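Sharing a structure, written as structure tokens. Questions coming.
Left out: one protein chain. Kept in place: all the others.
By letter and in written order, the chains are A and B; residue numbering begins at 1 in each of them.
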Amino acid sequence: MTYKRKDLLGMKDLTKEEILYLLETAQKFTEINERDVKKVPTLKGKTVINLFFEPSTRTRTSFEIAGKRLSADTINFTASSSSTTKGETLIDTVKNMEAMKSDIFVVRHSYSGAVKYIAEHTDAKIINAGDGLNEHPTQALLDMLTIRQSKGRLEGLEVAIIGDITHSRVARSDVWAMTKLGVNVRLFGPTTMIPKHSHVFGCRVCKSMNEAVEGADVIIMLRIQRERQGKLLIPSTKEYAKYFGLTKDKLALAKPDALVMHPGPINRGVELMSNVADSDNSGVLKQVTNGVAVRMAALYILGIGNNKGGIDENAS
Amino acid sequence: MKTLLKNCKIVNHDKVTEGNILIDGEIIASVTASADEKADKVIDCKGKYAVPGLIDLHVHFRDPGLEYKEDITSGAKAAVAGGVTAVCPMANTKPVNDNRIITEYMIKKAQADGLIDLFPIGAMTKGMEGEELTEMGDMSEGGAVGFSDDGKPVCSAEVFRRAAEYASQFGSFVISHAEDKSLAGAGVIHEGEVSAITGLKGIPSECEEVMVARDILMSKLTGAHVHICHISSKGTLDLIKWAKSMGYNVTCEVTPHHFTLTEQELLTYDTNCKMNPPLRAQEDVDALIEGLRNGDIDCIVTDHAPHHPDEKAQEFDLAPFGITGLQTMLPLSLALVEKGVIDMPTFVRLTSYNPARLIKKTDRGEIAVGKLADIAIVDAELEYVFDLSLNKSKSVNTPYMGKKLKGAALYTIKSGKVVFEFPLN
Partner (left out) sequence: MSAKEIMSKEEMARTLNRMVFQILEAIKTEDGFCLVGIRRGGAVLAKRMADILAKEGKKDIKIGYLDITLYRDDLTSIHDYPVLQSTEIDFDITGRNIVLVDDVIYTGRTIRAALDALIDYGRPKKILLAAFIDRGHRELPIQPDFTGKTVPTSRNEIVDVQLEEQAGCDCILINKKA
């Protein structure tokens, strides 16, 4: 099992083996986060730049912690998505950062495809921390790691993803990765938030909340962002909560030990009711914990990866 | 000056004949000349087609105002390199071509270069703001051959109605860039499988179709000639078929990229495949090809839309819409001939005969005695890589850059003068 790519851009193009390798490696890193001394010298001397063209605190913090626990020098660079505001193109911004001899860029951008575009124009390694509506690969990995820890497996599980599928990079990454690993994914949300051509996902698109949660092993509730996705898609958060939110009653239709997940931050009382978010079924904080391990794994795999030189097999 | 084109396969909209074309000055003197006819210049065209110079009803030459992308001279060079001898530049220049002065500026600049004829499309409304009509009478007199707010569709049905009505009074017509901007939203590619996969925002086909339907009905209401430009979907073609069956005065055009490429190109987020209307699904491409074959589609145009490399080298959402096309129209259209979808006379009908009639330039579009000697000598078998050395436009925003193409104009003759010769090593 190896991962030979320069970048981690998304789940769509990865093989099942590459995804499993990332998960295995992430699982190993969970141990470091439980220690008293949560630091290994692995990426000492490497520079990781968190290049965020879209505001984010938790993902950026998670990557920052991950980098620091691997002893990399982690620098945050926040810029505007709109290149016109500074008069500098995206690639110029990246090349400037690269010229400072950075090794890895963790990039978030509000436009789909922008991170891939950066990766094609730099020799530095790129980790996609979310691009537009396209992908958020480390979120998919931490979701799967959390599920696997909870259920002991992935194959054959029934996973429901509920919310704004059209505008969710989390949903896309989850769908691409999970379907490759034999998970049965079902999608549900307001009709205005399900792509017209959702058949490309190869998932069951449910017609009701009941159908979506019934017998599910895992329920992933997506964050609803009314202010961002336009007020045309749902009339009110109150109505959203009523028809698309996860309540105790709805949860009762799922398997008794169903795992409830959410990429965060949660809108309590909208997509997720507090008594569900705080219940024993909730894996939300476990996801956050696993997020660090997943990002350490990603930084480690890309950070040490090069094809120069050979291993001294007997260097004992 | 006399030029003899020997041993041509002369293609017209209705037939292919073998013969020798004698050009006297600017005019075709004979298509049945003897091979030994005395001439100042003789070109042996054995095995090659002689087709009427292509007439492209839809280009953007960015002149005046945006000459860093293209100007009339560079645009004309790209045109003749693609066998095109007449073009209709759209009005979205800076300032907008909404008055006779700009119309005449364009025409004169092209005349001074002497490469092509340029027949401007004037703006339908002042400043393309969709509110007040332009002086269509005066502009027509100045040389504008049609009117359109291309790129900025006229939202108001009333304004569109009045523009169509008014243009018809001067023997002109209106060209509709059919797009409901409210439905297009922030879309950047076709709303379909690929938009679902890539997370790029979609523009549904219905966004075009709903406006096509409106503009067809405006033609019905007014009796005026409405030309629907760069159609991209099966649904649009169905509406046009219906309009034609009802006898409404509606025509339409399609670009080579819309009948050649699909949304699948966008899986790589290539901004050189970002155009408006967007590349659609395979079923749309199939329908458009059928429309070309059966005559539902009146002509092939390029929608040549040059943009500076810096503008295309951006985040996909920020990059402007449009690709260049003047030098790829010929090979991409000939590909339909090679596939057996259309024959050579149909090719001529779509690329010169019909366009000439749409803009009422009956002195061209045919290789016949007395017609203007605008002729492209086409080698349909020539294979080459379309690279920077061949590219004549100031811009390079085409998905065909670096690609292998088949079929090219070996010679382009404008008003009896050879204005382009393909660089065969």
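Operating definition for what follows: a contact is a pair of C-beta atoms (placed from the backbone, for glycine too) under 8 Å apart; a residue touches a chain by one contact, two chains touch by 3 or more.
Everything numeric in this text was worked out from a predicted model, so none of it was measured.
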item	value
Interface partners of the hidden chain - shown chains only, full complex considered	A
Residue of A:42, A:89, A:149 or A:184 touching the missing chain in the full complex	A:42
Which residue of A:252, A:285 or A:304 touches the chain not shown here	A:304
Hidden partner chain, residues of chain A it touches	1-4, 21, 24-25, 28-29, 31-32, 35-37, 39-42, 70, 300-301, 303-316
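FYI, only the chains that are shown with their structure count from here on.
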item	value
Partner chain B, residues of chain A touching it in the complex	12, 81-83, 89-91, 109, 111-114, 116-117, 131-135, 166, 169, 172, 195-201
Chain B - residues contacting chain A, complex	191-193, 195-202, 204, 269, 310, 313-318
